[in-house]
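Got a structure here, written out as structure tokens. Questions coming.
Note that one protein chain of the assembly has been removed; the remaining protein chains are unaltered in position.
The letters A and B name the chains in turn, as written, and every chain counts its residues from 1.
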Amino acid sequence: MNNTRSASSSVSPATPDLLDNHRQSSCGEFSRLEKRMGPRNMTFHSKSMPRGSMFLDQEAFRSSHDKSSLQEEDKEITESLPADRFFDALHGPELETLKEKEKIVLPEDKTWPFLLRFPITSYGMCLGVSSQAIMWKTLATTNAERFLHLTQVVNHVLWWISLVLLVAVSITYLFKTIFFFQAVRREFKHPIRVNFFFAPLISVLFMALGIPHSITSNLPSMLWYFLMAPVLFLEMKIYGQWMSGGQRRLSKVANPTNHLAIIGNFAGALLGASMGLEEGPMFFFAVGLAYYLVLFVTLYQRLPTNETLPKELHPVFFLFVAAPAVASMAWTQLCGSFDLGSRFYYFISLFLYFSLVVRINFFRGFKFSLAWWAYTFPMTAVATATIKYSGEVTGVATQVLSIVMSGAATLMVIGVLVLTVVHAFVKCDLFPNDVAIAISAEQPKQKKWFKQLKNGSFGLKVSDKEDNQIDVEAPPLLNAHTV
Amino acid sequence: MNNTRSASSSVSPATPDLLDNHRQSSCGEFSRLEKRMGPRNMTFHSKSMPRGSMFLDQEAFRSSHDKSSLQEEDKEITESLPADRFFDALHGPELETLKEKEKIVLPEDKTWPFLLRFPITSYGMCLGVSSQAIMWKTLATTNAERFLHLTQVVNHVLWWISLVLLVAVSITYLFKTIFFFQAVRREFKHPIRVNFFFAPLISVLFMALGIPHSITSNLPSMLWYFLMAPVLFLEMKIYGQWMSGGQRRLSKVANPTNHLAIIGNFAGALLGASMGLEEGPMFFFAVGLAYYLVLFVTLYQRLPTNETLPKELHPVFFLFVAAPAVASMAWTQLCGSFDLGSRFYYFISLFLYFSLVVRINFFRGFKFSLAWWAYTFPMTAVATATIKYSGEVTGVATQVLSIVMSGAATLMVIGVLVLTVVHAFVKCDLFPNDVAIAISAEQPKQKKWFKQLKNGSFGLKVSDKEDNQIDVEAPPLLNAHTV
Partner (left out) sequence: MNNTRSASSSVSPATPDLLDNHRQSSCGEFSRLEKRMGPRNMTFHSKSMPRGSMFLDQEAFRSSHDKSSLQEEDKEITESLPADRFFDALHGPELETLKEKEKIVLPEDKTWPFLLRFPITSYGMCLGVSSQAIMWKTLATTNAERFLHLTQVVNHVLWWISLVLLVAVSITYLFKTIFFFQAVRREFKHPIRVNFFFAPLISVLFMALGIPHSITSNLPSMLWYFLMAPVLFLEMKIYGQWMSGGQRRLSKVANPTNHLAIIGNFAGALLGASMGLEEGPMFFFAVGLAYYLVLFVTLYQRLPTNETLPKELHPVFFLFVAAPAVASMAWTQLCGSFDLGSRFYYFISLFLYFSLVVRINFFRGFKFSLAWWAYTFPMTAVATATIKYSGEVTGVATQVLSIVMSGAATLMVIGVLVLTVVHAFVKCDLFPNDVAIAISAEQPKQKKWFKQLKNGSFGLKVSDKEDNQIDVEAPPLLNAHTV
């Protein structure tokens, strides 16, 4: 019940008040739940929580805790998790599934408060819708597509929807940051999730890019600097982690979601160049391209040390397509024309797009999640680039390509929308318990000798990765010297 | 005897009739051979074999089989081999030598039918000769080289030779596809051989590029689309395999022969641009460059996981030189002038060329194979690029460089030709039994405990990769607790 309501609150434009109500109700339920479960369960709370202003929640929260247990449990949650813990405890293409034998610190069999279940990946929806707004704007304003007689109304409608969505998601996530700061911190430490922290920034850039002409055609250039500052800081952190020799080095964490960091650069360059700026956008383009190179090569090599790279093809691979598509548009803006450079990036994205389309088993066997919105926006990006290309290379072929690809992108977004609605209202599992943020700081104790046995360091090997059929009978040689 | 004749049939231009005779005779011999060897030997045959049209061969083939054994053996051969089997069972720079203890499913001590011994690498000859045709065409038509007073006769002669060669090799390989489809399928599954499936496509592109002016100067642009379609499909398959996480991921299969996939792109771009096309060639150039980057970095890193990369320098490394040389010419055609971009690719190929020349021990200690033709065509490519460069940067130095490099390339081709003739007619081993396609689907049974012993999971280690001298004496500590 509660699940359905909370899901709807984030999909449909909800006012902050409504959200508050939901949150409170979830929180209330959760405190009851917690009382039953005893002190070992609910320990996410922020130390920086404002004490006065949010009195009610604060009260509900406080009353639900045995003070003494709270202090003792605090240590367990607030201690920072090293990246390796995430690799050890989770698996799946988004590192979202708990491995067997691992324990989490929140009750597994209960539904957690809505805010705790609201992941940063929800911003994928904003990316999906706002990129559609850009695509329809481009479709309506490109001469080559004039024969379609499209008005800018679709752009207008989509832009407002994405604005409402962005505000709703942001407010919800802001509340999560306030009330469950440790949960947000853990998402930021999560090797895959951290890349989604670029999603809100890219969404805002997309909003600025897709703004209907009737609202404004000239954004103040100050806005650009204001928007790009957090992108710069975040990417300095991420790229720096790749270089430093710790647990987050690139040969370990490389994953298609890393593309989000780079798409931020190209989208920023595109926005800046379309505002008439020169040096700043070129800066972001250059940095983006350098790191894109590193990422492209690394992902293609599929190093065996890439622990987070999904073994099989997965919708996440569509992120491969987005970066060169956006780079193509950005370069066009920077140079003033769709030149060889623009074609270079565009053709790469086109080739990647087709290679994926012919290989991937769409939406089969994979668990739907909100992150899928982020995985489908690249289709919109490459469709938009195709429209721009058809504006340069006019002809029936490019027009057909533009329409087919725009149609495919729109259908895909509608498809994901339907899936989202189904999961939100019918299956009521759009926001499942987010185990990725609740893993225990320590590995569940295993008998030491058992681990060693598994690693093959003892006389008898019981399980083997490469060779599953192993005879238990002791080998002659070993017998020989053990007798 | 039979060996000599079949070899000659592919080197000298042979009519299809002659080839048929050879095949038949080989087949005949082989059926006799098979009768002696019993049911476990010859099981390569195609299920899609036309039943009526090829009556005689069909008969010869059928009569040679005990029907019951055929059905039982069929399973063994037609089952698809995983890439890992090739890595496990073979070694050498072309994965062409059987490892010790491995068994093959065809008789080792007899000469197999000619078609079974005719590998896809034979197309290397077509690459070698047709690239020479292009080089002599360029040499005769470049102003800077006018002082040599070369006519286009050499181009003409070489082009016709390569045409005959291409037709002969193609017909032979077509027969192989018809009669020994499983063998072709296994070549296609072979991690190194699969790259040589680009060789026929590139040969045709080279034929189109080297076509003498007296025949035609204007090829219909339709031809280009027709030629590039298979290149596109094949590279989608190959590049897709690199990306997907299976046994053919790039960090495992990266090998200089992968350059053939990329040379197809650049050669196609060059042909298309020289025909006056723009978008299509640029598409292939962009895709080729992106994957070239990935391949160049990966090969240079020499990851320890690169199972197929030869440990020592080997003629195969000359393929490094070809891609940038062809890219330089393609870029020149795309841009209309030998600009900084063309120089960039050209200088890289020149540097790679000289680094190899000073390091490699030419033709020493390596087993000659038909693939060498493919390894020597890069010399022709870089010589052609040098001639084009000398047309842009005129001067004695560039003229001398052109002549020296063209001479070296021609000498090399003549040298390989001599080697081919010697192996074909004197040593009679140009087409040895192609063990690479006859490996057994299953690893030869080894006592399980022996394998574990080797992997070091048991008490006593007998062989060690890094440390060959191991004292057999049991260590004190082990003694301590075993007594």
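Quick note on the criterion: a residue touches a chain if its C-beta (ideal position, glycine included) is under 8 Å from a C-beta of that chain, and two chains touch if they have at least 3 such contacts.
Remember, predicted model here, so these are calculated numbers, not experimental data.
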Which listed residue, A:A290, A:V357, A:A397 or A:I414, touches the chain dropped from view?
A:A290
Among A:L81, A:A183, A:L303 or A:L352, which one touches the chain that has been omitted from the display?
A:L303
Could I get the residues of subunit B that touch the absent chain, sorted low to high?
293, 296-297, 299-304, 309-313, 317, 340, 343-348, 350-351, 354-355, 358-359, 393, 456, 459-461, 464, 467, 469-471, 473-478, 481-482
In the full complex, which residues of subunit A touch the absent chain?
236, 239-240, 242-245, 249-251, 254, 279, 282-283, 285-287, 289-290, 293-294, 297-298, 303, 305, 334-335, 447-453, 455-460, 474, 478, 482
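Following the convention adopted for this analysis, only the chains that are shown with their structure count from here on.
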For subunit A versus subunit B, what separation do you get between their C-alpha means, in angstrom?
43
